[in-house]
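Note that this complex is displayed minus one protein chain, with the remaining chains in position.
We just call them A and B in the order they show up, numbering each chain from 1.
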Amino acid sequence: MSETTTDALTEALPKVSPVARMARRALGHHGFMIGATVLGLIVLMAIFAPLIAPHDPYAQDVSRRLIPPVWDAKGSWEHVFGTDKLGRDYLSRLIYGARISLLIGALAALISGVIGTALGVAAGYFGGKVDAAISYLITTRLSMPVVLVALAVAALVGGSLKIVILVLGFLLWDRFAVVTRVATQQIRHAEYISAARCIGCSVWRIVLSEILPNILNALIVVATLEMAHAILLEATLSFLGLGVPPPEPSWGLMIAEGKSYMFFKPWVIVIPGIALLVLVLAINLLGDGVRDVTAPENRN
Amino acid sequence: MLQFALRRIAIALCVAFTVAVFSFFLLHLSGDLAVSIAGPESSAEQVEMIRVEYGLDKPITTQFVEWLWKAMHFDFGRSFYFQDQVTTLIGGRLGVTMTLGGLALGFALLIAIPLGVIAAIKRDTWVDRVALTISVFGQAMPSFWFGLTLVLIFAVNLRWLPASGTGTWKHFIMPVIALGTYAMPAIMRLTRNGMLDVLASDYIRTARAKGLHPATVMFKHALRNAVIPVVGLAAVQLGFMLGGSIVIETVFSLHGLGHLAWEAISRNDYPVVQAVVLLLSVVYIFVTLVADLLNAALDPRMRAN
Partner (left out) sequence: MLKSVLLGTALALCLAPGAAMAGKANDTLVYVSDSDLENISPYHNNMREGVILMHHVWDGLVSRDVKTGKYVPLLATSWKWIDPTTLEFALRKDVKFHNGDAFTADDVVFTVNYVLTPEAKVVAKQNVMWMSGAEKVDDYTVRIKLKEPFPAAMEYLAAAVPMYPKAYFEKVGIEGFAKAPIGTGPYKIVSATSGQGVKMVKYDGYMKNSPKGTPKIGKLEFKVIPDGESRVAELMTGGVDWIWRLPSDQADSLRSVPDVSVLSSETMRVAFLVFEMQGDDPAMKPLKDERVRKAISMSIDRKAMVDNLVRGGSRVMNAACFVEQTGCVQDTVVKYSYDPAKAKALLKEAGYPNGFDTEMYAYRERDYAEAMIGYLKAVGINAKLNFLKYPAMRNELHAGRAAITMNTWGSYSVNDASAFTGNFFKGSGDDRSRDPEVKAWLTEADSTVDEAKRMELYGKALKRISEKAYVLPLFSYSANYAFTKDLSFTAYPDELPRFYAASWK
C-alpha cells in the first residue's frame, strides 16, 4: 500500500494512466458493476420519484385498502404493488421511500465522515497525547449500544428525519476514525509529508493536500459501509417507532406498518424488505468493489 | 504483560466512567425528576418534598457522585412506571438477554469459522463464492425483517417453532439465528482473511516443506494463528449483539433487557433506560477488556500497541 511502489508501477507502465487502469479493473469487477448499476438505478428512481410514481404516496383512501399486488389473482395494474392499510399506493410509497433511505444514508455518512476523519487524521498525524485522547473517545463511543442510545435520544427530542440524520451522524463516526487514524499513521512519516512540513506548509495544508488525497480510497470504502449501516439503522429505528414519523414512506416504517398484516398478506413486509436488502446489498457491493479496484494488492 | 494489563484496565475504567456520565445526563435530560417520581397527580408541595428527599435540590456534581456511588452498588432507584427497583427489573431480564447473546455468538462462530476456513482453503472456487455471498447477504439483511420472515416461515406456515416468548429452548432457535446472522459476516471475513495470510506465510510453507500431514498443518499451525484476531472481534460482536438484541427481542417478544429498554423508552421510564445503557456498555467494556488481555497472552506482539 506504500505510495512509492504505486508510483514506481505507474512509471513502469507509462502508456496506461492510473485512472484508465482503474476503470478497466472496475469494468471487469462483477460486484462493482452490479452494485454501481443497481445503486445508480435507485438514485435515479429517487431523484425522479415525482415523474415515475404512478400515484401520490400520501393520498389515502381507506375504501381501497390492502389491495394485493399485480401478481396476485385479485391484483391489478392500477396498483402494481397493491395498496397499504390506508389505501396508499405501495409502489409510489416505495419509490418515494428511496429518497428517505438515500438521504439519510448519504447525510449521516457525510456527518459521521467529517467527524470521524477529523478525529482519525488528527490522531494519526499528531500521535502522542492527541492520539491517546482520541483513541479513548473511540473506545467510549464503541462501548455504547448504538440502537439503544439512538432510540433513547430520539425519544427525548422526538423522532424526525432531521433528528435521525443527526443522531446517526453523531454515532457512526467510529469506523471512519479508526480507519483514517491507521491510514494517516502509515503515511505520516512518508518523505513527501516530511518535505511539505520542511518547506513550512501549515498543518491544514498538509492534511488537505497531502494526507486526505492519500487516504481517500480507504475513506470511500468506509463511507459506503457506513451509508449502508445508517440506512439499516434508520429502518430499524423507524421499525421500532422512533425514527422517521408517519406518514413519511420510510421503508422501515412500511415494514412496521405492514407487520399486522404479514401473516395473511406477506407481501406488505416482503416488498419493502427486499427493497432495503437490495439497496444495502448494492452499496456494500460497490464498497467492496471500490476497495478491490483501488487497492488490488489488498484483495483477498 | 502486567504493565499492559494495568494500562488496559485503567483505560477500561475511564471509559466506564465516561459512559456513566453520559447515562447520568440521559436521565437528567429526560425531564424534572422530582415531578416524574412524584407522579402526575401530585401537588407542588409533594414535588418539593420529593426533591429534598431524593437530594434533587443539591448541586448536579453532588448528585452525580451520589448517583455513581449507588450505581456502583447496583442501585438505580425506582422505576417511574413499575412498583419495582430498577435493579430487580433488570435482574429478572438479564438472563434472557445473556442467554440470547451467548447462544447467538456461539451460533455465529460455529458457522462463520468453518465457513471462513473452507473459503480460504478453497480460495476462488464456488465454495469461496458461496461463502462470500452468504456474508454479503447477511450484512445487508435488516435483522428485524429477517426475524419477521423467520416467524412467517417457521412459526406460522410450517409450525415447527414457537413464535414468541422464552418458554423452552425451542423459543430461542429463531432469535439466535436472527441475531447470530448479524454477527456472522464480519467473523467469516476475518477468519478467511486471517487464514489466507497465514497460509501464505513462511512458517506454513516450511511446515509443508517438512512434509507434515496437510491436516496437521491446517489445524495445528494455520488455524490457531488465524483465529487469534477472531477472539477480539468476537468480543466486539458480542457487545454489538447485546445492543442489537433490542430489535430481536422486540420482534420475538422476548422479555429481555433490550425489550425492557424499548418499552421503558416508550413509557418515559428513564431510570430503566439509563441503567440498561450503562449496563450494556459496561458488559461491552468488560468483554473487550478480557478479549484484549487474552489476545495479549496468546500473542505477545499485541502488547506493543
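Note that in this section a residue touches a chain if its C-beta (ideal position, glycine included) is under 8 Å from a C-beta of that chain, and two chains touch if they have at least 3 such contacts.
Because the structure is a prediction, the values reported are computed rather than measured.
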item: Contacting the left-out chain in the complete assembly, out of B:4, B:64, B:81 or B:286; value: B:81
item: Contact with the hidden chain (one of B:260, B:276 or B:289); value: B:260
item: Chain not shown: contacting residue from A:33, A:52, A:70 or A:86; value: A:86
item: Residues of chain A in contact with the chain not shown; value: 58, 60, 62-63, 65-66, 85-88, 158, 160, 241, 245-247, 257, 259-264
item: Touching residues (missing chain, whole complex) on chain B; value: 39-41, 74, 79, 81-84, 87, 89, 91-96, 98-99, 148, 151, 155-156, 159, 162-169, 171, 250-253, 255, 260, 263, 266-269
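Note that only the chains that are shown with their structure count from here on.
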item: Contacting residues of chain B [partner chain A, same complex]; value: 11, 14-16, 18-19, 22, 26, 29-30, 136-137, 139-145, 148-149, 152, 156, 192-193, 196, 236, 239-240, 242-244, 246-247, 250, 258, 261-262, 265-266, 268, 270, 273, 276-277, 280-281, 284-285, 288
item: Chain A to chain B touching residues, read off their complex; value: 136, 139-140, 142-149, 151-152, 155-156, 228, 232, 235-236, 239-242, 252, 255, 259, 262-263, 266, 269-270, 273, 276-277, 280-281, 284-285, 288, 300
